[in-house]
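Shown here is a partial selection of chains from the complex, left in place.
Note that the chains are named A, B, C and D in the order they appear, and that numbering of residues resets to 1 at the start of each chain.
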Amino acid sequence: MSERPDHQRVPRLPRAAIHRLVRKVRKRPGTPPGTLIYTGPPRVEPATVHFMRYSKDRVEEGRMEGDTTDLLSPDSVLWVNVDGLHDVGLIQRLGGEFSLHPLILEDVVSVGQRAKSEEHEERLFVVIQMLTTDFDHGKVTSEQVALVLGEGFVLSFQERAGDVFEPVRDRIRSEGSRIRARDADYLAYALVDAVVDHYFSVLEELGGQVERLDLEVMEDPSQATMRAIHELKQEMLVIRRAVWPVRELVNGMIRSESALIRDSTKTFLRDVYDHAVQIIDTAETLRDVVSGLMDLYLSSVSNRMNEVMKVLTIMASIFIPLSFLAGVYGMNFDFMPELHFRWGYPLLVAVMAGTAGSLLALFRRRGWL
Amino acid sequence: MSERPDHQRVPRLPRAAIHRLVRKVRKRPGTPPGTLIYTGPPRVEPATVHFMRYSKDRVEEGRMEGDTTDLLSPDSVLWVNVDGLHDVGLIQRLGGEFSLHPLILEDVVSVGQRAKSEEHEERLFVVIQMLTTDFDHGKVTSEQVALVLGEGFVLSFQERAGDVFEPVRDRIRSEGSRIRARDADYLAYALVDAVVDHYFSVLEELGGQVERLDLEVMEDPSQATMRAIHELKQEMLVIRRAVWPVRELVNGMIRSESALIRDSTKTFLRDVYDHAVQIIDTAETLRDVVSGLMDLYLSSVSNRMNEVMKVLTIMASIFIPLSFLAGVYGMNFDFMPELHFRWGYPLLVAVMAGTAGSLLALFRRRGWL
Amino acid sequence: MSERPDHQRVPRLPRAAIHRLVRKVRKRPGTPPGTLIYTGPPRVEPATVHFMRYSKDRVEEGRMEGDTTDLLSPDSVLWVNVDGLHDVGLIQRLGGEFSLHPLILEDVVSVGQRAKSEEHEERLFVVIQMLTTDFDHGKVTSEQVALVLGEGFVLSFQERAGDVFEPVRDRIRSEGSRIRARDADYLAYALVDAVVDHYFSVLEELGGQVERLDLEVMEDPSQATMRAIHELKQEMLVIRRAVWPVRELVNGMIRSESALIRDSTKTFLRDVYDHAVQIIDTAETLRDVVSGLMDLYLSSVSNRMNEVMKVLTIMASIFIPLSFLAGVYGMNFDFMPELHFRWGYPLLVAVMAGTAGSLLALFRRRGWL
Amino acid sequence: MSERPDHQRVPRLPRAAIHRLVRKVRKRPGTPPGTLIYTGPPRVEPATVHFMRYSKDRVEEGRMEGDTTDLLSPDSVLWVNVDGLHDVGLIQRLGGEFSLHPLILEDVVSVGQRAKSEEHEERLFVVIQMLTTDFDHGKVTSEQVALVLGEGFVLSFQERAGDVFEPVRDRIRSEGSRIRARDADYLAYALVDAVVDHYFSVLEELGGQVERLDLEVMEDPSQATMRAIHELKQEMLVIRRAVWPVRELVNGMIRSESALIRDSTKTFLRDVYDHAVQIIDTAETLRDVVSGLMDLYLSSVSNRMNEVMKVLTIMASIFIPLSFLAGVYGMNFDFMPELHFRWGYPLLVAVMAGTAGSLLALFRRRGWL
């Protein structure tokens, strides 16, 4: 009963959350390390490679064909961005051109990994989960981004086209921006910062959902509300897994002793570190709030049950005894003197009214009315 | 039923708690670092700047116009206080005059940050959340305060006019007070101490609300009580987020190796550190107490349900069998010899009374009466 | 119903627990550090000062008037004990005589602090909460004790007369006891040890209450039991706050590099440390036991609800169908042939008995009877 | 009622989980250390020993009889695999041939141990739990694997035939594979890696079960669902115990200073370490999801109870008062004037319809219909 209107209230999250939490994250067990096997969902669109090359005075960008290392030059920064990890041959070729360790390449195509930063010889390797909200359903989508920082270049690998890096590209294009005057390490910082900053938007969106659910629990809770809380909790788990390791990732970049990361960039990385801490803090607080919602929901279910039971108890407790009295005088015994009294009937009605009245008074005294 | 009087009992917290927990805390993702974008609620009143300049013998104070650095002098301490972070141009100008790093300025105007202390070149930068209780609603309000300590000056930035620093101003104004004889680092300490000391008042106020709710749960719990506990829990989350990082902040100031903080001031900072630990301790204890309240509430709901069900069961169990007996002798069979017995009716009444009596005795034995 | 006898069962704790947890613990925010403001409950009895001065061969003790430092002598140990922190002037005077840092004095009179040990110049300062149980109500009372250890003397400050130090005094009075042969640091150890040892008594008393409640939950739980569990939980929070920091306090004394604490005394402090660890362990175990009680209580409430519902269901399920049958043959239709059958009535009674019997059998099979 | 179809829905885990968690893990207490007592379930098949010996150019493999050390040669790697730990004599003999410490041998045959790596003289000893899922029941089976790495050889000990090492054997057999060109430490790495990689498959399988249960809880929860959640939780405990110590194990291998593990292999071990961290992360997330399922289940039970109670309350509240009215006019009083009114009956029917209608309206307003 009355379950139908629930479905319209709060936009429901699609049921993919658990799936994303437990999806296949690794290659077939036992294959040799460094084997490149793409582990994400199948994709049909071809992988594409774009590059931007900039220095203080010049910017070039375009789709890339042929050997990329031709673009490397000592006085400019090269950013090569790959959309589509399913083209394993392409990744392999790039790995060769930029001399990346096989384990790096394996990690690039194994999507769903934990965020981390690692140094392999002359390369700094970063894996991070880019979170975006699907504004129709409020669903949080996680996409793996891998960055490789080398002397004079940054490679970025994404699962599919569309990212949170557009503002960074705009800053590169605009003359006189700080990013143009800096080295490749600053570009790597800017990309990580863009991903981390976007976490705030995601948390804000989820915060809005929490607020709506809080209102719904207070005003009109139903089993659908519970389901929404449950799904929100799972969204929180997706976010938690993406966000927690980022602090350590950034910390690893700050503590790096490699010459790849300049000290001037470390000041900015410390800023990202603060943001990561704040995001974790906010995410944990949201989790606490959602847990509180579940408690409130359960208590409101109990309370409504209480209300229902009170109504039943009051109705039954008043009318069952009265019915009994009526039943008694409906009996067909030959010798029931009361039946023949002149005032028998009015008297009985008075007794009934009295009984009902005192029961009502009793219930009112108990606070049930 | 009986829900109406609840609303008058405990002053209810406004529903803004969740909003404050998840509000937008950062600039647009992807903008370059050091971009000054005020992230708080819009304000109409203009930002104002006050200064106090004092040494052992003299105090000057006033509203400030024009260049502030004119006020800097080697033998006095300058305190510049800004009310209103929405005037980004003003902040920018001050940042230039006192040569603050762009990331400091960005943090100053990004309200809702985690408390922290940082050293940037010759500046010690402190962000802390000032908590105040709104005495009408018992609502906890959090306002970001940023402090910058440099050689001979302290800058303080607040979201709006009104603060907890009045006693500090009074101590500066009163001749012969210790603060007059000390350097700018002591002023910075005094400001942090004033914020931290005020946390005790906020906890005391919430403690009072907890006591009232404890009484309410014991004596007359309702769904409104549950809501109040739920909201109090969220207030506790606001406080928790403000208070936890303060310990680390003060510890950072104590462990600072910069010459900005004198050793004589560190003794006082250790005192603030002890206060911060004690506040965290008290806040966590309050959280435990509030969780306990929720358990008590749920158990009292169960108990009341039990009471309701007992009444229903007793009434129904006694009168339903009796009604059945009455029904039997209300049947119209031609051949029902009992109906014609002289003592049939009185006998039946006796049987009924006996049935009722033994059921009552049974229920009493079970402890239901 | 049946709620009345509950109040006699387990001696109830007074409702002051929450109050003690959140009481005002600090001076007015913003007053300068080192301001002496007593923060405990008002007291009327005057503060008193007693001293004991002892060496291997002699003991003197008495109420003290006048300057205390006269009593200091290189070859004896002086113990000055103050009962009553509300006499701020007295504390100030003593502070002057024994050259105590203003922050120490401020901590002495700010009751309700977290236990800690600190070194300020030539003084070791210890704050610890003395717990005692009020044997009438089982209430745990917490009283702040501050100790100052200097070369050749120990000062102790208590909120009011009456303490756990009597056995220590007796040991000082008895000739040949170890304490007489040792320095002031051993006296400080003996006082801390007396406070910590008393925690065991308090835990034992609470343990007894837990045992009684455990029995009550098993045998005759009521809402009053729940309240008692709830209050016991709050008592546990009072104890927890007092006890946890003691471990760190003692550890601080052991690790102290000051000459005030002799190595020979450190062996004894390590013993106190072990006791502190054991007390924390016992307190946490008791907390777990009390949480378990709450679960047991809730489950027993559910079970009793189940019992109540089973009775209702059995009674209603048996008699409502039977009443219906009786109702049918109480109808006044002209044409109801059964009514005129010779064996109609006995047959119907048989049908009724059969119905009741098969329902009873069904319920028994389900294990409801 | 309606319990029967449950058993077909989600394939149920066998009830062995608890047994596996608490099974006998150690020899008889008090026997001298180094006593070899097999602690697993009894087995009838004889233990078998296989070997593989390989270098860049050659591979030999076969069942082994006689002394194994004959196979050791400086220019090839020897892998000896034992299936069946119940043949204690065999283990003892191998221990002698490869000079293994008695405590290593004791650990080899004590199945059910915590994963660990240890160095004893010139041997690196690794114990790890190999998890496999039984695809019929979804049951997680844990089997102890012990590895001993020495200069030029690896010994592996398994409880029974059948393992996750087949892909490693294939890589050894295929010419030109990296493993052929490396030393024994790389083989040890490859075996640990195979075990760890297989954890992903197990988690994926359990993740699928979680997804199915999530659907079942949402759509048609029953007590059988609860039991399945409960059993899944215990499977999670089995996994947790196996997986948590693996991180430390791998870390121990990485930090090993023994010459047995080359630096080139450590890069690969770091990769395994990342996998171990990710597995722990995933396992903990799954645990959280399963806990959430239990909450959702309990709330849906409450909701369904609510639905049931509403139906009862509506039916009883409407018809009990009406029955009372009918009862009143079934009474046999001589003087009941209403009975003789011409419109008495229709009027009463109208009153009854009105009562029922207003009660229905009331319930609809409350949202119960």
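One rule holds for everything that comes next: contacts are C-beta pairs under 8 Å (C-beta built on N, C-alpha and C of every residue); 3 or more make two chains touch, one makes a residue touch a chain.
Source: prediction; values computed, not measured.
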Entire complex copy count, 4 subunits given: 5
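We take it that only the chains that are shown with their structure count from here on.
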Remaining chains grouped by touching, subunit A not included: B, C | D
Interface composition of copies subunit A and subunit B: same or different, split at half: different
Of all other chains, the one whose Cα centre sits farthest from subunit B: D
Rigid-body rotation angle, subunit D and subunit C, from Cα fit (steps of 5°): 145
Separation of subunit A from subunit D, taking each centre as the mean of its C-alpha atoms, in whole Å: 26
Separation of subunit B from subunit D, taking each centre as the mean of its C-alpha atoms, in whole Å: 42
Per-residue multi-chain contacts in subunit C, two or more chains: 330
Pairs of chains in contact (touch as defined earlier), listed by label: A-B, A-D, B-C
Residues of subunit C defined as touching subunit B within the complex: 1-2, 15, 18-19, 21-34, 101, 103, 106, 113-114, 116, 118, 120, 220, 223, 226-227, 230, 233-234, 237, 240-241, 294, 297-298, 301-302, 304-305, 307-309, 311-312, 315-316, 319-320, 322-323, 326-327, 329-332, 336, 338-342, 344-345, 348-349
List of subunit A residues in touch with subunit B within their complex: 164-168, 171, 177-179, 190, 193-194, 197-198, 200-201, 203-204, 206-208, 210-211, 214-215, 218, 267-268, 270-271, 274-275, 277-278, 281-282, 285-286, 288-289, 292, 295-296, 298-300, 302-303, 305-307, 309-310, 312-313, 316-317, 320-321, 323-324, 327-328, 330-336, 366-369
